[in-house]
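Report on the following structure.
Shown here: the complex without one of its protein chains, the others still in place.
What follows is subunit A.
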Amino acid sequence: MASEHPRANLPPLSLHVPEPRFRPGDPVDFAAVDVPAAGSARRPDTATPAGEFHELAYTLVRVLDDDGQAVGPWDPKLSPDMLRRMLRSMVQLRAFDERMFRAQRQGKTSFYMKALGEEAVAIAAAYALDRDDMCFPSYRQQGLLIARGYPLVEMMNQIYSNSGDKLGGKQLPIMYSAKDFGFFSISGNLTTQYPQAVGWAMASAAQGDTRIAATWCGEGSTAEGDFHSACTFAAVYRAPVVLNVVNNQWAISSFSGFAGAEATTFAARAVGYGIAGLRVDGNDALAVYAATQWAAERARTNQGPTLIEHFTYRAEGHSTSDDPTQYRSAGEPNAWPLGDPVRRLKDHLIAVGEWDEERHAAQDKEVAEEVKAAQKEAEKNGILGHGLHQPLDSLFDGVFEEMPWHLKEQRQQMLDEETASGRPWARK
């Protein structure tokens, strides 16, 4: 049979399954990662047609050079005050993450996810957006809340599912919701927020509003169908939205190759949709700020959406339930060629004479105290595992605006079970 086949002389097909460069135990050398010089990417006018972003989708917008200087057309020329505020927020975020990670290890809560190494992505974006722009984050943009001044105690209350938790203990830790801070309710289902952000932006445009939307997903999540739908809608209706892809190289244990990174960049996806695409050094707070500001201006002037790929590295495990040493080399985080976003911004401020090591150390201490005090305050409202902190029957609240009969019956059943069990679940 095979010999009768006209293609019998061809070698058999082979299936390509991507493999990351380094596995546990491998020495790490990121020389193959292309890092264009800071200042080398051009900065087009915000009204530039979407078809002219090919080159920007394959390079990296970088502002901070190796000497800590801000260079090139993307330098947002921020005041030293603004730079110090951004640095402080990033330090706060890192300290908060550290503390909550430890709280999980101490059994005070069930779960946590850090943003170590990705602090610039959310913090700098928050500073570049207007306060009333609506953010549709994934679970790793807690920096948006911190930069917008959301009380750390409220975040911790949510993490502890305690009596102060505004979400009533119904949500997994870190799935915050803060409407008044322009922070949309986080879902566990990946990338669902993408079309929602586009819809919010379309509504704003349809109403003749001036507010814009911004959304974030990881590079792994770009493989979801929602990403494609959102990009299509955003382009078709020129929605005033900033679509951020945080390419931190890892989706739990899968390296970015499983989302398609071996063949192209994530910013390049924008080109095919007819969306302006920028690829940015995600560990460079000034570059993130500049790109976000640029995209916000483009959106606000009815020029349509922008997709920004933030090229960064997930320095920590995926979550408190993850052990990255099982799938990647322990040497990766430190070898990452784009460095540490906090250190780079700090070095810049020092290089321009607006900061010094002593002030930085003092700030670290001050922030650590602030986070510790917030934690103490939050723990007064209880921690997970010390009994329920919410009224037992609140379990049924908010399924619908008004409770239908079947939920009322089930609520009664639950209250009867509690009585019958002799275990007062509702109380500590």
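What we mean here is this: contacts are C-beta pairs under 8 Å (C-beta built on N, C-alpha and C of every residue); 3 or more make two chains touch, one makes a residue touch a chain; residues count from 1.
Following the convention adopted for this analysis, contacts and distances are computed from a predicted model.
Student: Name the chain not shown, per its UniProt record: "Quinol:cytochrome c oxidoreductase membrane protein", "pre-crRNA processing endonuclease", "3-methyl-2-oxobutanoate dehydrogenase (2-methylpropanoyl-transferring)" or "Na(+)/H(+) antiporter subunit F1"?
Tutor: Its UniProt record gives the name "3-methyl-2-oxobutanoate dehydrogenase (2-methylpropanoyl-transferring)".
Student: Touching the absent chain in the whole complex: find that residue among A:R23, A:K166 or A:K376.
Tutor: Of all options in A:R23, A:K166 or A:K376, contact with the hidden chain holds for A:K166.
Student: Pick from A:V33, A:V71, A:A203 or A:A335: which residue touches the chain that isn't shown?
Tutor: Missing-chain contact among the listed residues: A:A203.
Student: Which one, A:T192, A:S254 or A:Q363, makes contact with the chain that was left out?
Tutor: Considering all chains, including the one not shown, the answer is A:T192.
Student: Please pick, from A:R21, A:R43, A:R99 or A:H228, the residue that touches the omitted chain in the full complex.
Tutor: Spelled out, the listed residue whose C-beta touches the missing chain is A:H228.
Student: At which residues does subunit A meet the chain that is not included here?
Tutor: Interface residues of subunit A facing the absent chain: 134, 136, 166-168, 170-171, 175, 177-179, 184-185, 187-189, 192, 194-207, 213, 225-226, 228-230, 232-233, 236, 398-401, 404-406.
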